[in-house]
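For this view, one protein chain was removed and the others were kept in their places.
Here is subunit A:
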């Protein structure tokens, strides 16, 4: 069992967490001006990196979304931090 660190609750079992998205995506606005291609890109496309990555996760127990930087090969987590007051 790997431990992930919630910025609010501290280290918890990996089963308490849900992967949400890759970090760095911004919802295109206003909706009326967004093409189908651009919307599809926002909804579905991703870098799916092998190695270092920055992702948005949710701690299901407390409900908070936060950013986590980790490696997708070694599973080592370098840092996780709160998203409050900043852009994802």
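One rule holds in what follows: a contact is a pair of C-beta atoms (placed from the backbone, for glycine too) under 8 Å apart; a residue touches a chain by one contact, two chains touch by 3 or more; residues count from 1.
Here, contacts and distances are computed from a predicted model.
S.K.: Name the chain not shown, per its UniProt record: "D-methionine transport system permease protein", "Aspartate carbamoyltransferase", "Extracellular solute-binding protein" or "Sarcosine oxidase subunit beta"?
M.R.: This omitted chain is identified in its UniProt record as "Sarcosine oxidase subunit beta".
S.K.: Taking the full complex into account, what residues of subunit A touch the chain not shown?
M.R.: Against the left-out chain, subunit A lists 1-2, 13-15, 18-19, 36-37, 40-41, 43-51, 53, 55, 72-75.
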